[in-house]
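Of the protein chains in this complex, all but one are displayed in their positions.
Here is chain A:
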Amino acid sequence: MSDAALPAAQVVRPSRLRRLEPVTFLWIVLIAALLVLVAAPILKMVVISFEEQDTGVFTIQNYVTAYGRARYLEALRNSLMLGTLSAAISVVIAVPMAWAVSRTDMPGKGFTWATVLAAFIMPPYLGAIGWILLAGPNSGWINVAWRDLTGATAPLVNVYTFTGMAFVIALHSFPLVFIFVKSALDLISSEMEDAANILGGGTWVTMRRVTLPLVWPSIMGGFILIFLETIALFGTPAIIGIPARINVVTTQLWQFFEDPVRVEVAAAFAIPLLLVTIALIAVQKLLLARKGFVSQTGKGGERRQIKLGPWRWVLFAWCFAVAMLSVGKPLTVLLQASFAKAWGRGFSFDNLTLRNYQFLLFEHDMAPQAVWNTVWFSGASATIAVVLALLVAYIVVRRLMRFADALGFLAMAPFVIPGIVMAIGFYAAYAGPPLSLYGSALLIILAFASRFLPIAYASSQAAIRAVHPEMEEAARILGSGRLHAIRKVTAPLLKTSLLGGWLVVFIVASRELSAAIFLVGPRTRTMSVLLYDLTEQGNFEVVSAFGGILLVITLAIVGIGMKLVGRDFMLRRE
């Protein structure tokens, strides 16, 4: 034996305190962090909705103000209708696509995937701007072409309408329904359909009576999610709805923030948004958890493609049309405008210029700062969210502490809170004294981290579940402490999924508008906020160029993600 053997003579009485210390300490830190990030803003928002401005005396006057005018009530009604309509259009767009990709021999599946991914990555407000260029009533491309062709004077399509707005929102929300429905379809064994075939059901009967009913909960789940995203969406309703004089809850909340800032009234006005969201998420959970809707019987999960014959070209045409409407056309006109002296003059050499990009990158007093802000706010918030989520998920999954579930609950809570509501909460809690963080980078970073914590938490949880505890136990029996084991064994095993989570948070944070718009100050504007400000000024060439820069940054990050994490890291359903 060498002298490397452990000293055996020393008998150390294991003290309870000593054994628990690092984890207990960590637990306290995590609880504190989650209280600051999640609980305090929400509670504060609810509290101030019942407080008089400045004095803090209890009152219900804020609610009387918020719901006392027909215009405000109409905004509420408009939001609900807009959410319903957008979600319905999304379902109509996405369900045939999901069915075609998952179960049939439709050609061009890779193309369809790329479409879904592109529509998902493209910030919705960029799509909205693209559609203003395409379907503006006077000079939109489609209407100009229509008038040239037919000599008509009335526009063919008008984006500045309620349906126009719902349609534009749906074109960028449908990927969620697609992912939901496709992953449900992927779980259905072909034998379910074969069984209907052999009993006399053709492809159509089988799809209607067996396949679609089986994924019905997922369709409803996707519908609800898009409804919720839509009622909490700020960008598109602001860009299209305000000029069209269509007032919705989010744009109304924005107006409450204009001088004089009436944050108490805004808080009161945001409460229904919060309640509707919580209620519908609960409904969605019930739907998806309903017993018997996953085909759990036996093995035999073999899947074959349904042969559609000539119909497969019909489906492909559908997917192609969606690709054009959601990505192809808006992107083309945005690019054209970004390189144009005047976008209405069309594609010609003398109209080509780099002036817009040059102006933004070298002459604009805010644009380079906004690019930098976006990158570093997103990076910092993604890091905070992932680290926090990883630690919480570790404690919850390994059941290290009593009440660990409370931590998990807090980490997931922002999922049921619309971003815009979260922003009002952060404003209420931290903008004013004593912290006076309004307009500071810290406030925005914390708000982003909180807002996207559930995304990071879901991916961390899935990743940690996949690492068997014995991996760590093997390290610990050889003498490594728990935190050491996490650092040396667990973390390296989780590296890829953590990176994936980080990138997803980065991407969604970099395009975030609804929360940012309430929190930024003059020097802390992000690209999305600046883009919105530029839109208000109406210079679409510069707006498009700035959108181009945002897309390039996003694509670069997505590209890195695909390379390091895997092709479908954005679209995994978690």
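Brief remarks follow.
Definition applied: a contact is a pair of C-beta atoms (placed from the backbone, for glycine too) under 8 Å apart; a residue touches a chain by one contact, two chains touch by 3 or more; residues count from 1.
Here, contacts and distances are computed from a predicted model.
One chain of the assembly is not displayed; among "AraC family transcriptional regulator", "Deoxyribose-phosphate aldolase", "ABC transporter ATP-binding protein" or "FeS cluster assembly protein SufB", its UniProt protein name is "ABC transporter ATP-binding protein". The chain that is not drawn here is touched, among residues A:E52, A:D194 or A:E363, by A:D194.
Among A:G110, A:G151 or A:G202, only A:G202 touches the chain left out of the display.
Within the complete assembly, A:L214 is the residue of A:L30, A:I89, A:V168 or A:L214 that touches the hidden chain. Seen across the whole complex, the unshown chain contacts chain A at 189, 191-192, 194-202, 205, 209-210, 213-214, 216, 291-301, 304.
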